[in-house]
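The structure under discussion appears below in the form of structure tokens.
The complex appears here without one of its protein chains, the remainder shown in place.
Right after this comes chain A.
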Amino acid sequence: MVAQHATLRSKEEIMESLRKPEVITGSEILLRSLVLEDVECVFGYPGGAVLYIYDAMHGFSDFQHLLTRHEQGAIHAADGYARASGKVGVCIATSGPGATNLVTGIATAYMDSVPLVVITGNVATTLIGTDAFQEADITGITMPITKHSYLVRKAADLPRIIHEAFHIANTGRKGPVLIDIPKDVSAELALFEPVTEVNIRGYNPTVTPKKLQVDKMLKAISEAERPIVLAGGGVVYSGGHEELYEFIKKSGIPITTTLLGLGAFPSGEELWLGMPGMHGTYTANTAIQDADLLINIGARFDDRVTGKLSGFAPKAKIVHIDIDPAEIGKNVPTDIPIVGDVKTVLQMANKEVKYAEKADTWRAQLAASCKEKPYRYNDSEDELKPQWVIEMLYEESNGDAIVTTDVGQHQMWAAQYYKFNKPRSWVTSGGLGTMGFGFPSAIGAQMANPDRLVISINGDGGMQMCAQELAICAINNIPVKVVIINNQVLGMVRQWQEIIYDNRYSHIDLAGSPDFVKLAEAYGVRGFRATNKEDARAVWQEAMNHPGPAVVEFVVRKNENVYPMVTQGSTIDQMLMGDSE
């Protein structure tokens, strides 16, 4: 299905031959180092400053290179690859505009702690600072949105820098690392010797927590009558989902998972309350407000989760487990801080955690609330409802797909109505809220998981921000199923303008969008459209039976809103419940 990684030599043979010290160019050092970091797939776009690198890639088959049609597509694909696999995503772009086209993608990865190594070319060291053709100070531009960055001065530094970059990207609080390689450095000859150790004096993340702090948490659990766990992306990133499951099962504490934490805990479980925050469940939000103990595991108290900060979880003792000490106490004053890797912390806690005995009434109360107030919408037989479409996708895929989304209403509906049971099955831009992310990230997710079904759910707005990548799906036969929930409008903006700006609809009409079926077919991708329930299920099944990539457009009701909704400035228990009330 997916284009195969060329395997002329066995992996061990390749690795062995690459480890031999040899005098080679900076570009060859780069490629060898990437292979030694176990890179299988790189997304990129060539240009003047990376010509030596691309020249070295001519006929090179030790990893696959996918030529995207925009640098933004390349970095979002690398991001989707990283989120769906846990490995470091890699992309390459040239200097100047190539590099600046990566900026949104770098910021996206930074906000959601996604490990990327971003490689940019730059003008030759002799030209840096002269406003040379296609020169941009990309290390300066990206300083606030990278975990770290390097401007390489000599080829001999490349093996160390690349090894450090992968280490920094994928340890501690993960994040994007940028390596800027001037053109002359990529051509310079140097002795390549593989680097296998890292020694970075200023970088030593705390993995193992203080036992005393964990004990304090366990004591708090034994005393709590209304405990709740708020679990976030950190659970997924640390690979701690099994430990979380054990922790919840042993302690019997009800759990809510944030947008990025969806899949960290199986949604079918009774103790799962759904997602909290702006478009979270009634039960998760009211439970947070009533709780006497809130255990945050790998989430960062984002404003979309907390609502009005001063009124957040007013009765709760706060425990916060995070690998990044700077997150603890940043937004919410914390009673029991636990700095460490989520998986390690939970392993330690699971040895001693006891069932929260005093919380029986609370558990029963929340279970009843979940039954009484689930996500709800008024279905229609005349119009296609977006929520129904997501439910249909969930049913038809047995909840087993990797789902990527763009940003807006469809993203929230996907989060609400697709029920995730496994980690790394949900790829969405949470922190930065990047439109244009949904489709290219699915390409990366599919490259990392050739055998899984990948569904990319998009709106008609965001789809047009990176639609050009349909080309690489067609050429490489990457079988992503691209869903477009078409409501002919910028739906989330429309919703805010309706509710908060008194029906003053300003510049949200997406009239003039292309015929998405024809657009797909123009790229050589199968296109489908449905406007009612019957057709919707039928065309979806047809698209699923088609072995290659497909675009499926669902034309839905224009004025549907996402509920519940917490408006900005309100506490999270003050929810608009919408027409389902």
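We take it that a residue touches a chain if its C-beta (ideal position, glycine included) is under 8 Å from a C-beta of that chain, and two chains touch if they have at least 3 such contacts; residues count from 1.
Just so it is clear, contacts and distances are computed from a predicted model.
**Student:** UniProt name of the unshown chain, from "2-ketoglutarate: nadp oxidoreductase,alpha subunit", "FtsX-like permease family protein", "Acetolactate synthase small subunit" or "Protein lplB"?
**Tutor:** "Acetolactate synthase small subunit"
**Student:** Can you work out which residue in A:14, A:90, A:136 or A:151 touches the chain that's missing from view?
**Tutor:** Touching the chain that is not displayed is residue A:151.
**Student:** Decide which residue listed in A:86, A:194, A:239 or A:325 touches the omitted chain of the complex.
**Tutor:** With A:86, A:194, A:239 or A:325 as choices, the missing chain is touched by A:325.
**Student:** Out of A:60, A:203 or A:355, which residue would touch the omitted chain in the full complex?
**Tutor:** A:203
**Student:** Even though one chain is hidden, which residues of chain A still touch it in the full complex?
**Tutor:** Against the missing chain, chain A presents residues 139-140, 143-144, 147-148, 151, 168, 173, 200-203, 324-326, 329-330.
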